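Excluded from the complex is one protein chain; the other protein chains are retained at their positions.
We just call them A and B in the order they show up, numbering each chain from 1.
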Amino acid sequence: MKVEGKRLIWKDYQKEIAEDKFFYVRSCIRQTFFPGSEWAFLKIMKEVLGKDVYENPAHTTCTGIGYHSDIVPFDTTMTVVARQFALMTEAGYQNLVPSCITSFGLYTEVMETWKHFPEEEKKVRDYLKKATGREFEVPKNLAHASDIIYKFRKQIAAKGKYRLINKTTGEPLKVVEHIGCHYAKMFPSKGVGGAEYPYVLTGMVEDWGGEVIDYPERRHCCGFGFRQYLVKANRGFSVACSKKKFESMAPYKPDMIITNCPGCPMFLDRWQYVISEMEGKTYGEDGHGIPVFTYEEVAGLILGFDPWDLGLQLHQVPTEPLLNKIGIPYDPFKKYLGKNGEDIGIPMKPSMLNA
Amino acid sequence: MIDFGYNINTDRQIDYDANDHRMSHFILSREPSYNLCIGCGSCTATCSAGNFTDFNFRKLHLMIKRGEISEVKTKIQKCMFCGKCLLVCPRGVNTRNLILTINCAIDELKL
Partner (left out) sequence: MSKKVVIIGGGIAGMEASITLAELGYHATLLEKSHSTGGHVQDWYQLFPNRRPAKEVLTFSELRMEGKVKTINDADIIEIEKNINDFRILLRNGKLVVADAIVVATGFDLFDAHRKEEYGYGIYENVITSADLEKRFSEGKKILTHDGAAPKRIGIIHCVGSRDEKSGNNYCSKVCCVTGVKQAIEIREMLPETEVFCFYMDLRMFGRHFEELYKESQEKWGVSFIRGRLSEANENTDGSILLKVEDTLAGKPLKMKVDLLVLLAGFVPSGGTKAIGKMLGLPFGDDGFITPKDEHTSTNLTDIQGVFVTGSCTGPKSIQDSIADARAAATQVANYLK
């Protein structure tokens, strides 16, 4: 495979990413599954890079879950999105940074709709004014949080303590990068690198010392679509999607998976346990599974944050084998101790997955 | 094993490389006109059985070519040997002999 061929395509898909002064909107669910990620993003932005990142506790969901499950009509979604824009405008910011990739897709979709149908924008301004009295400006720059980390990846590498390299062999780690569907599939020009060979996570991995694996099912959805898994009976479809990806990546023997969506790491991590319990099949070395990370977790590890502060203890597929590979130290006894050193309880060991 | 309340969906993609192509090879060696099919569907349109059952002759022998043979044994029994397919085929495939050869294959390959 010739990477130069991919670089030619990446050149065609570059996008404007703001430099500073970000208005951050959080994800509905990420803090439940990966509690350390948003914390790590803010810490990196404010303390390591010295950026101005502001969040308003009055911000709400973007209604992505409701909208994609056909519960919230588009007019309502647009008005709620407009309210988020209003909070941003009132605080004096113009650069919107969502934490969730579906949010990013939704904000892009709304802004594109208003570009092509200005009467919709007018209508929504009217709704918002009547409902809340607020007024808004459309953000000048919309970039996903992973775009920001991508933009500053070299600075992070420079300040980093660790690299994505196997410390025993000296070889770069083999990394599977997985993009959320809503990042580039709908609007390829709004994603760094486009939709075929997205570059946002690849750039991070390359600059942090790792090697990206190109495997046949890299574009396949992981199955985390709200309408797909909300009803229990449909969950088999979601698991089948992730399973297809695992089967495809297994021959390449990846060391880890990096993602930029709230749902993808959740499924790619949890479904390995489900598949092991339902079919007895595990992936990765010695039945340990392939550890899955968010990009904030990887950035945090590179910078030397404590793995338990990053929330890695909540991963279903254990991350310790990878931490050992890189040479990141951790205190195994502190794993299940909470913030004040209190015992938060130890989970049951899975029967198949080697945890 | 835990039952989470759902099953993992099976992959319906035709995995050409993993499929069993013995029947296809068997038929090609006995009835070379099998190669000539262009999938026009004339045979299926005129098929007596196809009009009143779900027997789809075009699809059946196409699936054999792809190695999807799990249902051939049951489906093939619906053919009544009327020979209408043989009359209409524009490429001159000996469709009736195909049916006979498929049945031979089922016996000899013990499927």
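Definition applied: contacts are C-beta pairs under 8 Å (C-beta built on N, C-alpha and C of every residue); 3 or more make two chains touch, one makes a residue touch a chain.
Here the structure is a predicted model, which means the values were calculated and not measured.
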Pick from B:17, B:54 or B:107: which residue touches the chain that isn't shown?
B:17
Which one, A:55, A:90, A:120 or A:214, makes contact with the chain that was left out?
A:214
Selected from A:1, A:58 or A:346 as touching the chain missing from the view
A:1
Listed in rising order, the chain B residues that touch the chain left out are 12-17, 32-33, 35-36, 38-39, 58-59, 62-63, 65-66, 68, 91
Extract the touching residues of chain A with respect to the undisplayed chain.
1-2, 5-6, 8-9, 194, 196-197, 214-219, 251-252
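The working rule: only the chains that are shown with their structure count from here on.
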Interchain centroid distance [CA atoms averaged], chain A/chain B, Å
46
Contact footprint of chain A on chain B as seen in their complex
1-2, 4-11
Over in the complex, which chain A residues touch chain B? Could you list them?
232-237, 239-240, 243-244, 274-275, 277-280
